[in-house]
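The complex is shown incomplete by one protein chain, all other protein chains being positioned as in the whole.
Now for chain A:
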């Protein structure tokens, strides 16, 4: 059985780690979303619709930015978990971000991220236990193959306005992988430049 992954991201203080889990065939998305909207602190997770995630790197980039902004004391949303969802966005519209990237009642593939901080530490076991209890779905491994099976590329292209990228037919099928990688790079850059006003 798959379990969550615990990752110490490079260049974050050692006592900040992220736990990441993936679920498919989730059946109780609407009640999970209700818990979030109600502000139930037990459900303080970044709950992300996995169809708008292209790779591990994208998910970890969002976590990295949110935790770094937490450390630098400049969160733009309620907490580090909502900030992770917000970090996926290419623009500053928070409400729109949650509609696009956050869990919705129709979400079936779910990416869950939980941050453990010095003031609010969470062990991998505790998080896994709570997720197992709360999510009605099948847990999968957090890896690029699983994520690729959940990605809605057309939707991602639209959200990040990358419709023209990698549409060079002469390069052929062999480059589907390279194309995906290029999309990933552009998505990460678009996320990194969110909110860049100056």
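Just a few scattered comments:
The rule is short, and it goes like this: a contact is a pair of C-beta atoms (placed from the backbone, for glycine too) under 8 Å apart; a residue touches a chain by one contact, two chains touch by 3 or more; residues count from 1.
The working rule: contacts and distances are computed from a predicted model.
Per UniProt, the protein behind the absent chain is "EKC/KEOPS complex subunit BUD32"; the candidates were "E2 ubiquitin-conjugating enzyme", "Dynactin subunit 4", "EKC/KEOPS complex subunit BUD32" or "Vacuolar protein-sorting-associated protein 25". The chain not shown here is touched by just one of A:13, A:39, A:105 or A:149, and that residue is A:13.
Considering the full assembly, A:188 is the residue among A:36, A:50, A:127 or A:188 that touches the omitted chain.
In the complete complex, the residue from A:60, A:115 or A:147 that touches the missing chain is A:60. Contact between chain A and the unshown chain involves residues 7-14, 57, 60-61, 64-65, 68, 72, 74, 162, 164-165, 185-186, 188-190, 192-193, 196, 198.
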